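For this depiction, one protein chain was excluded, whereas all remaining protein chains were kept in their positions.
The block that comes next holds chain A.
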Amino acid sequence: MTTNTADVLIARKGISGRRRDPLFWTSVGFLGVVVLVAIFAPFLAPYDPEAIDFAAIWSQPSAAHPLGTDQLGRDLLSRLILGTRESLIGPFLLLVGATILGVTIGIVAAWNGRWIDVLLARITDVMFAFPGLLFVVLVIAVFGEGAATAVVALALAYAPVIAKFTRSIALSELARPYVDAYRVQGVGGATIATRYVVPNMTPALLGYLVVLFGEGLMGLATLSYLGFGAQPPSSEWGLMVQEGQDGIVLGHFGPTLVPGIAIAAVVVAVNIVGVRLAERMGARA
């Protein structure tokens, strides 16, 4: 009996323990490298990502072009490196906007209940019933296409989802007696929420938000692929996939595969980090 419990505990530590989690740390390391690449992109790229070279259209990987070139002879490695910036900043801004909006709405709904809560429930019901992309395309149809609109549209689509999640955590957090203790001390409601309750919820929210970052990255890439997001000559990864697909029928897979793999790798790494963070924080709370 005792040994059984001990075995289980040891096995668990193997999965979620701080040191023995190579998958988590590999993902963190990979994402760290990607961020560094984004920061130092202009120094790392061997070519100007927008330099057209008709002498080297659809060239195979070589010493001159390690990942080959696209239909305009542009160096794929340079485009990938520079594209890291737009491909990461977009989902980051989208997440910041959606988080500020969603957490505010969620905590207000949990705190005061009543009509804000009902309104939130209705909005999220509509959002869940409605394909997310359709809503985003609607916003873009109204405000015009472009990277900024795509970010705003997706932020508006994610805010109710974050709000709903925040509300569920906030409800249990607000039921803790330390919130009453602050009220008895004479701390105002807004101060309790922003200064004490939100920081206490952060561990529970963090993993979820990291996973949403991956989803946002994919969403923005999808919009760019469809022509609603980043516009040429940008080397945003979704746009690169779209521009490269003309080559597929001619047997040139590089221009679509390179950005496609980059998107997949970053999203998978972000998901691993997010899920593991959520597990750890859950275990700690």
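The working rule: contacts are C-beta pairs under 8 Å (C-beta built on N, C-alpha and C of every residue); 3 or more make two chains touch, one makes a residue touch a chain; residues count from 1.
Quick note on the criterion: contacts and distances are computed from a predicted model.
Peer 1: Consult the UniProt record of the chain that does not appear here and report its protein name from "Carrier domain-containing protein", "Glycine cleavage system H protein", "ABC transporter domain-containing protein" or "Positive regulator of CheA protein activity".
Peer 2: "ABC transporter domain-containing protein"
Peer 1: Would you indicate which residue among A:20, A:122 or A:183 is in contact with the undisplayed chain?
Peer 2: Result: among the candidates, A:183 touches the missing chain.
Peer 1: Give the residue, chosen from A:71, A:104 or A:200, that touches the chain omitted from the document.
Peer 2: Candidates A:71, A:104 or A:200; residue touching the omitted chain: A:200.
Peer 1: Just checking the interface: what residues of chain A touch the absent partner chain?
Peer 2: Listed in rising order, the touching residues are 176-178, 180-188, 196, 199-200.
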